[in-house]
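Here you go, one structure.
One chain of protein is taken out of this complex; the other chains stay put.
Going by the order they are written in, the chains are A and B; count residues from 1 in each one.
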Amino acid sequence: MPTQLLSGAILAVAAAALFAAPARAESKSFVVTWFGQAMNSKDGDCGPGGPNPRWAEQRLRNARDMGLSGEEVEKTLKEDLAGDEGGEAGKLVQMSVFRGKIDGEPVNGYLYPNTVVDPKLKGLIGDNAKFQYGFNLDGKSTDEDFEDPETHQTGVDSEFTRAMGCMPNFRGGLTPATAPLEYAWAWAWKKEGRSAWIITVTAEDLTKDGDATVTFDRAIERLRFNADGTPRNDSSYRIDPSPRSHNEYKAVITNGMITLADQGAGDFNMVYNPEFIPVIRMTKVHMRMKVLADRTIEGFIGGYERWDDLYIAYASGGKANEDGNAGDLPGLYYLLKKYADYDPSPATGQNMAISSTWNFYGIPAFSVKTESPKATVHH
Amino acid sequence: MSALMNCRALNRRTLLRGSMAGAAVTVALPVLDGFLNDNGTALAATGKPLPPVFGTWFQALSFTPGRWLPDQVGKGYESKAELKPLDRFKDRMNLFSGMKYFHDSRPMEDHRSGWVIGSSGGLQVGSVAPPSIDDIIAENIGKRTRFRSLEISLSGTRQSISRRANSPTYNPSEPSPTALYSRIFGPEFKDPNAAAFTPDAVALARKSVLSVVAEDRKAFSAKLGAADRARLEEYFTSVRQIEQQLEIELQKPAPLDSCTRPGKMDEAGLGNTTELVEPNTKLFGQLLAHALSCDQTRVVNVHLGIHSAIRKTGGALAWHSLTHEEPTDEKLGYQPQVVWFIEWANQNFASFLSVLENTKEGPGTLLDRMALLWITDHGDARIHSVDNVPIITVGNAGGRLKSGYHISAPGDPSTRVGLTLQQAFGLPVNSWGLLSNATTKTFSELQA
Partner (left out) sequence: MPAFAKESTVKITPEEAVVRRLTGEQYRAVIRDVFGPTIEFGGHFEPGLKVNGLAAAGTSSIGVTPAGMEQYDAMARVIADQVVSEAYRAQMIPCTPATSRRADDACARQFLGSVGRLLYRRPLTASSLTAHVAAAGAAADATHDFYKGLALSLGAMLSSPQFLFRDAELEADPENKGGYRLDAYSKASQLSFFLWNAGPDLQLLAAAEKGELGTRKGLERQVERMMASPRVEAGVRAFFIDNFGFDEFADLTKDAVLFPKFSAQATADAQEQTLKTVVELLLKNNGDYRDLFTTKKTFLTPELGAIYRVPLVDNRPAGTPDGWAPYEFAADDKRAGILTHMSFTALHSPAGRGSPTIRGKALREVILCQKVPPPPGNVQFNVVQDTTNPLYKTARDRLTAHRNNPVCAGCHKITDPMGLALENFDGAGEFRTTENGKAIDTSGELDGIAFTDAEGLGKAVHDNPATPSCLVNRLASYAMGRAPGAGEGPWISALQTSFTEKGYRVPDLMREIAVSSAFYQRALPTLPSAMASAPPAQQEAK
């Protein structure tokens, strides 16, 4: 078996050899155990009337938008409910799926959301929405910008949060227990089917202030789990040698907080889950994270993200994702389009990217580089 | 017993070893011990026990995390809220927690992957689909009855989780009690007590083989010393038991005293609303009870409905949509409408079980000789997780399966339950399941 012998002795040598600079470099690797858009929903943050309606109600409004009178909607609903599939697959649902219109003909509204009448769903509004996690991406600070509830940095750009914050299934908090349904669902259901992500921090002394290097990589192995379904610590993962999911940043450690040395200078590209969001692409990336006493990490990474990537991810599930998870999909399309705040299209002036912040958690792991003749390991 | 042993969980095997240690050993079980119920009275007049019956019950969308998992394991656990409707069957039930469905990194198909693993022990590998557990057991116990198995659906569809080996499709369920009545008790129905009996040719041949080689077997022990000969005596006693079982198989079966043809029944109409499912469940329960009492089949599969179907009349959203759409009530800590459906479904299951329990057979009831496997698709339907899926068995399979336990087996494949059941039904198997869902471990504490 042409397997490599991994001994403690080789380990020590290899760890020093990879990052050539500091003579006594110390590396720690972590496997990501949660990755979701950082939400911070509060009562009253959607203004009068509260959050946008749930989809069951929204589709009745859509029917009216499509020209049915209130009476007609009520009558159709009654007929649908008496039918075999109840409210789930009746006429209103059919209308809802085909609510796009091209040349007067109905078309699939998820494929052609721009041909659907904008339901004008709302985004976060008012003082109750003031605190959102993230970073000041554009260097400006206006009254419209948010304030980070942890760092109290002002001028935070997080228009994704604003756009989606009033969609019922996107409301929630940070931890997996309080996270929005959309992300809890995507995680619980898909967690075992995608490759793990590995974060490695290297510095001369990780416990002291100073320069560091941070990498985000995709692993070849899937995340490993314990018997009770929780992620397993101290497992080993090989780094995918393909450069497309390799992200390397110069970083600094200050009072235990690890941030990028040049916030906003780099990009972030990561293959995620083909069944959910295939690739996460961000530019002008900011990041902060800290290693906690129990050897785990928590942090945030933000930047400008292609909003059509996100829309396609949500809409690819069609009606099932609309009624089950994301909510009114064309409505969501218009929200993302409306709040997009970066990268205007030269042709139309429409912004193609939206400021966005993800939060993540991780647990200790071993990462093993595979492209070099000798495996190199960090823990 | 040494006190060091106190530190370790005792189980059947250690006890067995303990009781045997040192002595040169026979743990002779009484003849047909495995076939007796708790009263020891299941044998009918001819000495032949009524046949065991296997069933499945599929109920999608699981229970609510935190509202079903008991705090205690073993016997005498206290049911949490959602299982209270089943409390009166607790002594006949086993509740399993902690196990999971492994999908081995293949794409998860919405809901379906869960029940496919739950019923067939794994997702299809290559071109050959694995048979479902009812079919595996029917292969062993369902060949000599008129129907190898009966599939019914309580909510008007033809969905089922029963699949034959190598079949590309699932056995369609019968959604109509009236149609099922005609199928079983229509003109083709023959009173089993009146039918002529033809002994099985293979059983006859087995009996003759055993008698022809009997002398040869005895020759082996003729040469042995006293101690060895005593050990071989146990072997010959065991062989005699096999012969007795064959003898019973070759006799005309016991009269099915409780077999009666039911009167024609009116169905309430078919549909997926709770108002229709409830009466139809009772009708189907009665029909199946008659069919089983008359030994028309020994395997039944009951399907409550596909995940998106069940709803209340006039309810805009079905149970499934509510699992995603309904917000978790912050004060209650759960989704109240979803919980309503779960408790309704468990109540409905209990009413089905009551029908079987009320079907008397001699001193016992039909439920005594059944083992019903309750499975679902998820651990937490709201987020489609496949960790910690609840599994339930009801019934003792004619004394072959112990009950009354809550068993926690975190991280183990769900197939451990199915393997335990297969062995309880006498199947010569020692493993079940595919890839990570494969197991060789049964729950030995349940083996009678």
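Criterion: contacts are C-beta pairs under 8 Å (C-beta built on N, C-alpha and C of every residue); 3 or more make two chains touch, one makes a residue touch a chain.
Just so you know, these numbers come straight off a predicted model, no measurement behind them.
When the omitted chain is restored, the residue from B:128, B:165, B:204 or B:332 that touches it is B:204. When the full complex is taken into account, the listed residue touching the unshown chain is B:439, out of B:119, B:323 or B:439.
Contact with the undisplayed chain is limited, among A:154, A:236 or A:296, to A:236.
Remark: the residues of chain B touching the chain excluded from display are 2-4, 6-9, 11, 13-14, 16-17, 20-22, 24-29, 31, 33-34, 98, 201-202, 204-206, 208-210, 212-213, 215-229, 231-239, 241-242, 408, 410-413, 423, 426-430, 439, 441, 444. Remark: the residues of chain A touching the chain excluded from display are 1-9, 11, 221, 224, 226-228, 230, 232-238, 366, 368, 370, 375, 377, 379.
Definition applied: only the chains that are shown with their structure count from here on.
If you average the CA atoms of chain A and of chain B, the two centres end up 43 Å from each other.
In the complex of the two chains, the chain B residues touching chain A come out as 98, 100, 102-103, 105-108, 110, 156, 271-273, 308-309, 311, 313-318, 320-321, 324-325, 327, 379-380, 382-385, 387-388, 410-412.
Remark: chain A residues 54-56, 77, 81, 84-88, 168-169, 181, 184-185, 187-190, 192-193, 222, 225-229, 275, 320, 323-325 touch chain B in the complex.
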